[in-house]
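Of the protein chains in this complex, all but one are displayed in their positions.
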Amino acid sequence: MPADPRFFLRAGPFSLAAVVEAAGGTVRGAPADPARLFVGVAPLQSAGPDEVSFLDNRRYAEALRATRAGAVILHPDMADRVPAGTIAIAAAAPYLGYARVAAMFHPEPPPRPGIHPTAVVAADAEIGEGCEIGPYAVVGAGARIGPGSVIGPHAVVGPGVVLGAGCRIHAHASISHCLAGDRVVLHPGARVGNEGFGFATTAAGEHVTMPQLGRVILGEGVEIGANSTVDRGSGHDTVLGPGTRLDNLVQIGHNVRTGRGCVIVAQAGVSGSTTLGDFVVVAAQAGLVGHLSIGSRARVGAQAGVINDVPPGADVLGSPAWPVREFWRAVARLRRLAGGGDGKAAAGTGGGEEAG
Amino acid sequence: MPADPRFFLRAGPFSLAAVVEAAGGTVRGAPADPARLFVGVAPLQSAGPDEVSFLDNRRYAEALRATRAGAVILHPDMADRVPAGTIAIAAAAPYLGYARVAAMFHPEPPPRPGIHPTAVVAADAEIGEGCEIGPYAVVGAGARIGPGSVIGPHAVVGPGVVLGAGCRIHAHASISHCLAGDRVVLHPGARVGNEGFGFATTAAGEHVTMPQLGRVILGEGVEIGANSTVDRGSGHDTVLGPGTRLDNLVQIGHNVRTGRGCVIVAQAGVSGSTTLGDFVVVAAQAGLVGHLSIGSRARVGAQAGVINDVPPGADVLGSPAWPVREFWRAVARLRRLAGGGDGKAAAGTGGGEEAG
Partner (left out) sequence: MPADPRFFLRAGPFSLAAVVEAAGGTVRGAPADPARLFVGVAPLQSAGPDEVSFLDNRRYAEALRATRAGAVILHPDMADRVPAGTIAIAAAAPYLGYARVAAMFHPEPPPRPGIHPTAVVAADAEIGEGCEIGPYAVVGAGARIGPGSVIGPHAVVGPGVVLGAGCRIHAHASISHCLAGDRVVLHPGARVGNEGFGFATTAAGEHVTMPQLGRVILGEGVEIGANSTVDRGSGHDTVLGPGTRLDNLVQIGHNVRTGRGCVIVAQAGVSGSTTLGDFVVVAAQAGLVGHLSIGSRARVGAQAGVINDVPPGADVLGSPAWPVREFWRAVARLRRLAGGGDGKAAAGTGGGEEAG
């Protein structure tokens, strides 16, 4: 069953050879015609003979057995489990391969160059070649938007903001006080450059705003989820390193800095002046206090409350956060103390998996 | 004291008979003139003799004694506690009865049919009879909006979106990649149909977007709170069953499915591919990891961290979540361990109640 054509453009069809190349894999088992055509991608459970699917997780091995997909991208170890009639495309990284094949069949619609008559674009704003500026978008004085970018309906690009090439600022997002690289994406309702939560309090209890005089620097390829909020710096800048991705409803406080490729999952929050290295993962609903240093490749678990620095590569969980192993040991002890069994089977039957 | 007429339309006055019928109750105590007129509703503490109030919670018994309300909707057991001069309307479900009486006095303003001259509506969009499309609303190519719907100022209805009859898309909400039934409500700033947080990561740490090729299916009567985010599916759809309600700042990940009448309270989050049965309640700030199955009528407590399936009807609390009884036992043990008293009176004096 193909992706709903009301919502998704489709390119192709593409040959098996093209699919195999995009997937970075090789065909296993019976020889197959490299010119065989495929029209799209679909999950195992709904794919048809002219569609490509993938298997990335043994949990779905049953779905593999029952699939009608014409081809499945999967790990070499699983290649012999495809049903008769399904071509096995073995790839070391099936999920990545499928991402590339799916993007081949469903490329992001290119910008439709032009400025909607209702867009309000300041006279001295510079709009790069091939940009699409949508209905009711507002582009402020002195802003610069790189070529091939898309500014969606009602998006607001503030005065002086600089965006690189190929950026996508979706409907209702707003961005101010910001310098962004190429291919930066703000999903609907994202808010970048807001005044951070800084104020001094008089003896009488009156809060006096501390002017927030920094900016937000977004590296190339940074993506910010729907309704997430990234505050500008107070004097220094707030910096998200290249390739860093924020999910929805994430809060980034003033002066936070991340390295490259960090991943911050839904509803997590990073308090002001905390620094993340490269490839740090902060799971859903976690919170980090301010002025911490989180080392590269550290992983902060779901709902964790981090109050200390975390060394590179460490895994922490709990509130306050501990090394993961100790966290589970504490849960097990507490469980026994309360007269129950093992902490991990704490609720109900069967298994789920850790947040991911 | 009536509802502020600057903000709330008022219908009526209505007779006692009409009020009693809407409330689904019966008059208790001294006979009362069924033609007596009432002009509105108000809380016990502020209602006057021509207003109707309600009592749903013994906590407010004192307020009942002191009320000047002309009539009070309440449980039969409390009917004899109304002050002299106040009519007791006994109903098995007082809160529900009051909701119906309040809606009678303050009906939702009907749509004012018409398309505001500033709305941008695609030429091939189909707008049903009696719809109200507000200032700066944007309705995309091929969208279909059912009769009697209201699209508020600045709302964005994406290309191909289908909305049933009587929908209300409030100011600043955005909805894409979505098929919605009748009477669906998006509160201000809600974001439906966003690209979910799916990407593959190369060996070098670069995140490569996985195209999210599913949709959002909203059953009839679904309501989504202010600034909440509901991501479309990755291949399958994200589905919210009929009557399901989301509070504000809730996150629903891609491929989540709920049955009917689920309730998800403010700032809770449900990770991708988790399934809820019917009438599941997820309390404020709770988090559920992905790929779980939560049985019908289960209740997930405030701030819980659910990492396992939850059976139908179960009550869980804590992070990781446990059956409620065990959670409180553990809290009590921990409390004693730390040298304090009983977990439930953990902070301060007097009582509050569990999240509701």
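Every chain is named by a letter (A and B) in the order it is written, and numbering of its residues begins at 1.
By definition in this document, a contact is a pair of C-beta atoms (placed from the backbone, for glycine too) under 8 Å apart; a residue touches a chain by one contact, two chains touch by 3 or more.
As the structure is a prediction and not an experimental result, all values here were calculated from the model.
Remark: the omitted chain is touched by one listed residue; of B:27, B:74, B:150 or B:249 this is B:249. Considering the full assembly, A:195 is the residue among A:126, A:195 or A:220 that touches the omitted chain.
Within the whole complex, the absent chain has one touching residue among A:53, A:67, A:149 or A:174, and that is A:174.
Looking at chain A, the residues touching the absent chain are 118, 120, 136, 138, 142, 154, 156, 158-160, 172, 174, 176-177, 189, 191, 194-195, 197, 199-203, 205-211, 213-215, 227, 229, 231, 234-236, 249, 251, 253, 267, 269, 271, 274, 285, 287, 289-293, 295, 303, 305-311, 314, 316, 318-323, 326, 329-330, 333-334, 337. For chain B, the residues in touch with the chain missing from this view are 3-4, 6-8, 41-43, 45-46, 59, 93, 95-96, 98-100, 102-103, 106, 108, 116, 118, 135-136, 153-154, 171-172, 187-189, 221, 223, 225-227, 243, 245, 247-249, 260-261, 263, 265-267, 278-279, 284-285, 302-303, 319, 331, 334-335, 337-340, 343-356.
Criterion: only the chains that are shown with their structure count from here on.
Spacing of chain A relative to chain B, judged by their CA centroids, is 28 angstrom.
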